[in-house]
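Omission of a single protein chain aside, the complex is shown with its protein chains in their original locations.
Per-chain numbering from 1; labels A and B assigned in written order.
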Amino acid sequence: MSKLTPVLSASWDQADSFTIEGYKRNGGYTAIAKALAMQPDEVIQLVKDSGLRGRGGAGFPTGSKWGFIPQGDNKEHYFVVNADESEPGTCKDTPLMMANPHVLIEGVIIGSYAIRANYAFIYIRGEVTHVVRRVQQAIEDAYKAGFLGKNILGKGFDLELVLHVGAGAYICGEETALLDSLEGFRGQPRLRPPFPAIAGLYAKPTVVNNVESVASVPSIISNGVAWFTGMGTEKSKGFTLYSLSGHVNNPGQFEAPLGITLRQLLEISGGVRSGHKLKFWTPGGSSTPIFTDAHLDVPLDYEGVSAAGSMLGTKALQIFDETTCVVRAVLRWTEFYKHESCGKCTPCREGTWWLVQVLKDLEAGRGSESDLDKLLDLCDNIMGRSFCALADGAASPIISSLKYFRQEYLDHLVAGKCPFDPMASTLFETAGVK
Amino acid sequence: MSIQELGTESQVQIEMITCVIDGFEITVPKGTLVIRAAEKLGIQIPRFCDHPLLAPAGACRQCLVDIEINGRAFPKPQASCTIPVENGMVVKTQLTSPVADKAQKGVMELLLINHPLDCPVCDKGGECPLQNQAMSNGRPESRFEGIKRTFEKPVPISSQVLLDRERCVLCARCTRFSEQIAGDPFITLNERGALQQVGIYEEEPFDSYYSGNTVQICPVGALTGTSYRFRARPFDLVSTDSACEHCASGCAMRTDVRRGKTLRRLAGEDADVNEEWNCDKGRWAFKYEVAKNRVKSPMVRDSNGQLQEVSWPEALAAAAEGLKNSRSGVLVGGRATIEDAYGYSKFARVALGTNNIDFRARRHSQEESEFLETTKLTATYKDIDNADHILLVNFEPEDESPIVFLRIYKQVHKRSIKVTTIAPLASRGSEKLKAKLIRTTAGDETQAITNISGLTGKSVILLGERISETEGALSAVVKLAADSGAKLGWVPRRAGERGAIAAGALPNLLPGNRSVSDPAARIDMATAWSIDSISNEPGMSTDEMVNSDLQALLIGGVDPMDISAEAKIKLSKKFIVSLEIRQSDITEIASVVLPVAAVVEKSGSFMDWQGKVRKFEAAIDQTLNRSDVRILSMLADEIGKPINLPTVKSARAELDSLGNWDGPSSDMKMRNPTAAQKVSGDEAVLISWRNLLDKGSLQDGEENLAGTARKSTIIISNSRAQTLNVRSGEHVRVSNNYGAITLPCQIGDIDESSVWLPRNSLNSQLIRNLSVVSNSVVKVTKA
Partner (left out) sequence: MAYSPEQISIMDSIIARYPRKRSAIMPLLHYVQSIDGYVTNEGIELIGQKLELATAEVTAVSTFYTQYKSKPVGEYHVGICTNTLCAVMGGDAIFESIKEHLNLENDGVTSDGKVSVEHIECNAACDYAPVVMVNWEFYDNQTVQSVKDLVDSARAGNPPAPTRGPKSLRTWKQNSAVLAGISDGLANEGVQAGQPSLLGLKKAKGGA
């Protein structure tokens, strides 16, 4: 029996799933009626009780985040959706918004109502034009249907929702950088404290939630806490989207209760690329330390992955088989962090610059074993020393790959070059060049 | 009132926090950052981005330390420049925590991987925080074997500042200064990641009046001054604390001299005045002191009308001969030190026996003389810090007293305080202050002043010297201040004016605020000076002296073109004794010229606009030039009526001993308001002020500085532009019977009846070109 639990993706196979008609036909926009009939604090409590945790990587309880917003402070509050999906390997929010933008909007309405915000933003990355179209259209349709704007459902609640399109900066997925970007500045992280709940957008109390977290809220309101907590594990409640990519026979999105294992997901989906075997994988994007085939049975929930030495992150399961050179993979990720470093702090800006140079040499088989120690020491000088978590993410693949594949690094040095054939790992190898 | 105020102040309890740093307990006010609490213990945590006057950035990560609070340790080292101390906090710096030490060494190594090894040719070498801290907190050797980042170097970001991006550590001090302190965000961090770099928008250079501060606070050699680049080594320089002679803001300065020559000047530190900042004029205008036309020896005009170098005794004898037994007077100028001004003041009264003395080489009025005699000027920088509302009257602080501007801007930035300006137009400065503009034209300010409401005892009224150009305005201000309880400040442009008032260099005022009209004060003064009496006849003002039939004038540091277009011709008919540092329009007509010391060559003091004395010592001591007061003392001896002020020190001591007059003071005679002049058709009322950077003679020879001056334009209203059928940037001509000025026009928020020009800028020197500076009707036509 399948362990899958499609909720967010349940309607994606309907051709008009992204339209307001399609959404309503599937029961959409009924949760707001229920939520707006409740007191805002009751909504917050319900989300707290559900145990919903942030699906954007950090796993912070969503209800608690909402509860931090000071009430009765006579200040504007803002509700901001982090739709800047950019973590390498992560590809869940983008298909969600393409196939069902209204569930996100319904979540925004409920969240804004709960924290008493009358202005909300969806900060979406700028490199997904068609998703921008879909969300923009959905917002316009929601306004026309009276779900946004003044006096929503006649309940006296007003909400303006603006789609804000980014322009290419991974760092804007960091919530304070996102806020600076939304305010019209360079997207560089802010000092904390103050936290966004106290001084966020325009220095006003602000909630920033990931797309999937917000989109999960309407179903929790509709189906109740017990329904949600009936899925998942003790501390990681509910369902979530797992994104399987790379050297698998059938990549794609799989919605399942938290705690499912990669072994189970591979069984359901059709396994690792035929004729090959699993070498290493990321549990939650490139910033989470890599796993190997020894970790196939790690429960993919917040606690399970953490106990095994990595992080659940965005549940972006990037699968690499034995044809893949781990040094090349790590170098490429490191180049990504160098490219995306905002430049604000020294360890990240200069550190990623240096790491790329060292890794390039190692991939080309230049250097000596002592360079591996130097690499680790550099990571030690970067990780936990920088302004935000981006540089921690940069160090993760290096440290974890050296932990599991040190010999492969040494093999490069012995060979004086990369011992792998890059063509062997391409899709064309199996699919054939057209 | 004052007792009550004191009571309120003492009730403000500052919460104190006790924490432990490297095993030492320390108690500091709440809000103190860890890095500064450590400083108080003498523990130096290395840093680059941290600056006490800028908002914390936490960007360079050089100051990482280990922190625990009530036994709970942070999982990783924290930036001590961003974290305030807390009770129960235990901090371990690099001195006691191996983790913090390694973190700091790691960051330093990273900062250096892309830093060029050009210290031997870098201006900063020898005084470089990066160099110093790399030695104290860095690894002995770098492990970097890769390729360094390179950029074109240097690139000029203005005519006076050069940027070397390779050396930059991206601490963002310069960009934060420009945005937070100066309000001139013309330099920014551009690009990102390893390519992040300081830069300007390519069409708009870093023309901020305060740009030099970024050079000073740059912790590496990334920003250097064009004029100083490659000129000196810090270890060859001898530094002297000094005070700025350029304006009445009162900046503490540091003058760096090598072998008798000033190489550079830096902002000094004074929390009560300029904090750690100054303006570019103060920093980069000092070449005048070594100008080629320096007067080096005394000169006397011979029978052929030529000045001939002579010995001091000859020159003094000639001067004394011309001055004594003639109807004479003294023009001091606004740039004298207090000691020199006192010398002139005493010289007039004792040696010449007259009250004909005035320091005002600018527009002035009888109303102003009385205002300065009778009005208590109490406002200070601290009052600006605490103000609820600041009212500016005919005062453009950014141009006319730049540190006053910074102080107001700080409060606008920090507390969004209210600023109102009574002015002809919204200048760039008042826009930055988000000031509410009460638009006036020259001559009708009085009504606007009278209509001001809502000032409180916490408000501050700041007057520019140009207020004297409108009859009745000062009277209205005095009433407004009395009625509202607001503090009053009068901010002259020149550094010597407040001091000259204190020294009695006014026709109606003796030293220490003693009125000439007060018999008791005169007796007091005469006694102190051991002379029989002081004339009870009020003296002549500057204009009166120039226009009078006085036979002789003693003139110290005055440009006749600051008085009027005809002043030189009129003065040329008199016997002139000129005390000057450079050949000038006055030395050209003087009968006797006596060289005096420039500011760097002498000691003395200025009094800033608050009335605070700013003492300084000579930065260059190997000079034969003497301060004015010494020369005056010799001249008085020669005349036979000694003033006994042989040194600056003796002048200072004597003035101090006089004290301030505490007898009754008279009230100011109130003037009625005037109305603005009526204009029609192509006529307009002329309005002007001096831009900070202009054709002022103390800026002579500073081409790099001049390159950042605001471009001369004629500002007209939109409706006038339409009537004239001109667009912004097209040329407009302003003329009167005397002359004309043609410049590109700028359309501004100016009263339709008015036209504005810079008073003394390139191609717009109003006295020279038009013979008037304001409140006068001119014609405005399309050029």
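Keep this in mind: contacts are C-beta pairs under 8 Å (C-beta built on N, C-alpha and C of every residue); 3 or more make two chains touch, one makes a residue touch a chain.
Bear in mind the structure is a predicted one, so any value in this text is a computation, not a measurement.
Enquirer: Looking at the whole complex, which of A:253, A:288 or A:400 touches the chain that is not displayed?
Expert: The one listed residue touching the chain not shown is A:253.
Enquirer: Can you tell me which of A:62, A:86 or A:112 touches the chain that was removed from the display?
Expert: Considering the complete complex, A:86 is the one touching the chain left out.
Enquirer: May I ask which residue of B:15, B:152 or B:203 touches the chain that does not appear here?
Expert: B:203
Enquirer: Check the options A:14, A:223 or A:292 and report the residue that touches the missing chain.
Expert: A:14
Enquirer: Touching the missing chain, which residues of subunit A?
Expert: Contacting residues on subunit A, toward the hidden partner: 2, 4-6, 9-10, 12-19, 76, 85-91, 93-95, 98-99, 119, 125-130, 132-134, 136-138, 140, 162-170, 181-187, 202, 242-247, 250-256, 268-269, 286, 316, 318, 320, 324, 328-329, 332-333, 336, 339-340, 342, 422-423, 425-428, 431, 433-434.
Enquirer: Under the stated touch rule, tell me which residues of subunit B contact the chain that is not displayed.
Expert: Residues of subunit B in touch with the missing chain: 184-192, 199-204.
One rule holds in what follows: only the chains that are shown with their structure count from here on.
Enquirer: Any idea how many Å lie between the Cα centroids of subunit A and subunit B?
Expert: 55
Enquirer: Can you name the residues of subunit A that touch subunit B in the complex?
Expert: 169, 186, 191, 338-347, 349-354, 357-358, 374, 378, 380-382, 384-387
Enquirer: In the complex, go through subunit B and note every residue touching subunit A.
Expert: 56-62, 64, 75-77, 82, 102-103, 106-107, 109-111, 113-114, 143-144, 146-147, 149, 169-170, 189, 191-196
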